[in-house]
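Before we start, here is the structure in question, set down as structure tokens.
Missing here is one protein chain; the remaining ones are kept as they sit in the complex.
Right after this comes chain A.
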Amino acid sequence: MSGLAIDMTGISKAFGPVKALVDADLRVARGTIHGLVGQNGAGKSTIIKVLAGILKPDSGRITINGTRVESLTPASVERLGVHFIHQERLLVPTATVAEAVFLNYELRFGPFLRPGAMKRRAEELIRTHFGLELPGDTLVRDLTTAQQKIVQITRALAQEAKVLVLDEPTAALVKREVDSLFAVLRNLRAQGIAVIFISHYMQEIEDLCDEVTVMRNGTDVGVVRPGETSIDEIVSMMIARDVGEMFPRRSHALGAPVLRVEGLSQAGHFRNVSFEVRAGEVLGITGLLGSGVKELVECLFGLEQPDAGSVTIDGEVRRFANPGRAVQGRMALVPEDRRAHGVATDMSVRDNITIASLDRYMTRGFVSRARENEAVDGFIRELSIKTPHRDQLVRNLSGGNQQKVALAKWLSCQSRVYVLDEPTVAVDVGAKVEIYTLLNRLAAEGAAILFLSSDLLEIAGFCDRALVVYRGTLNGEFAGETLDSDLLLAAASGARAQRKEA
């Protein structure tokens, strides 16, 4: 028997004219953690769906734990010991931990459930694998995101998984939780379980994986070992582009201050915050959860109201009662939760892009479809929004492309100030670069950009200058040499005292 837990060879799959997979291979050895990386659309999720038995491949061979399988169904894959931890926390909110772990594989006595046994067994599994005391009768909806992830994994372990496939498992976890998840995965590896780890976070791939399969354009373009291959090389394999362009440079000169914030305070969140953003400048701002940075940005945009202080745009003092006023004041916000605030997922790409600026497409009191279409097609081309046509519903686009639609909406308003709240969360590398390039173009045209992100490498790599909010006050300003992710982290976590740097 070979040492391979999963051996997928020459897998091809086409949807009509679109070739989603072309002769792709994925080989995962027992007792290893295997990374699977690639941009959205590279074929990662298609090959995983083939493995899950959700999609039938057009051709190719699949061997699981030495058993050649001809046709897979979701049920037969589970019987072969392959389990999937979905990105969405697919758990029943009204179930208890024990019920969620054993759903469809209930422990029973004759026809009857053994609730006590299921509770004890679930608690025992969680204790053994995670070193955590989680009462088996807690309701899933009362768990934290990380705990729900743990329940999902425990469910697979309860069925004696031999292969565990995790799709973006860390997307909603904080650092400490990520660390303990990694400890669990390493522990599983030691027990001989094969783990397939899909992530957009290269740092995690490097920290965790023994081997990485890189996918591009529906096929595997290489299998590398993170110890021997650098992150930059992996990323350039993914995008077939020099990683030096990950954070494209800006060369334009900065203009006069556009946005000036003075002494802004909101009780309980932040106090006496002052800064300015110049025309053409990208100012990064960051802070830990609860630092007040979120509320600060929301105050700027009129989602929240400050208690004191002033906001000046182009020398004029502005106070926005609501986001609508802010838009009229030529300010644009790309909020973090794009599904809730940024885009209307049940509307078309066109309507989303033009909704905030319809009056620009008016002719004699009516919206001119022709002018609208022309502008929208322009945006789709410029931002390379991957959509079959402008009437496609936004819900059918990938996360990165939804984000581009949200950006296009504000571009069509021609704002002076752009406030972006985590614009690249859950966006793949290629789309990230496109978003950076786009922001550079806005900056070059003289816009002032305030960029809120908790990705410190991004802040350090992309922004001209950065501010750190710590417990409601500015804890340092960073530029040039000092604009470094380690220093930013020190300031954000309060490890470094308050101090000004030029």
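The rule is simple: a contact is a pair of C-beta atoms (placed from the backbone, for glycine too) under 8 Å apart; a residue touches a chain by one contact, two chains touch by 3 or more; residues count from 1.
The rule is short, and it goes like this: contacts and distances are computed from a predicted model.
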Practice prompt. Pick, from "Serine/threonine-protein kinase RsbT", "Phosphate transport system permease protein PstA", "Paraquat-inducible protein A" or "Monosaccharide ABC transporter membrane protein (CUT2 family)", the protein name that UniProt gives for the chain of this complex that is not shown.
Written response: "Monosaccharide ABC transporter membrane protein (CUT2 family)"
Worksheet, complete the sentence: From A:D7, A:D220 or A:E422, the answer for touching the chain not displayed is A:E422
Item to complete: Check the options A:D220, A:D351, A:D455 or A:E477 and report the residue that touches the missing chain.
Response: A:D455
Response to the item:
Full-complex touch with the removed chain, picking from A:D7, A:E99, A:E123 or A:D351, is A:E99
Discussion item. From the list A:L4, A:A29, A:L113 or A:L393, pick the residue that touches the absent chain.
Written reply: A:L113
Fill in: Touching residues on chain A - with respect to the absent chain
74-75, 78, 84, 86, 88, 90-95, 99, 103-104, 106, 108, 111-113, 139, 141-142, 144-145, 155, 170-175, 178, 200-204, 231, 235, 286-290, 336-337, 422, 425, 429, 454-458, 485, 489, 492
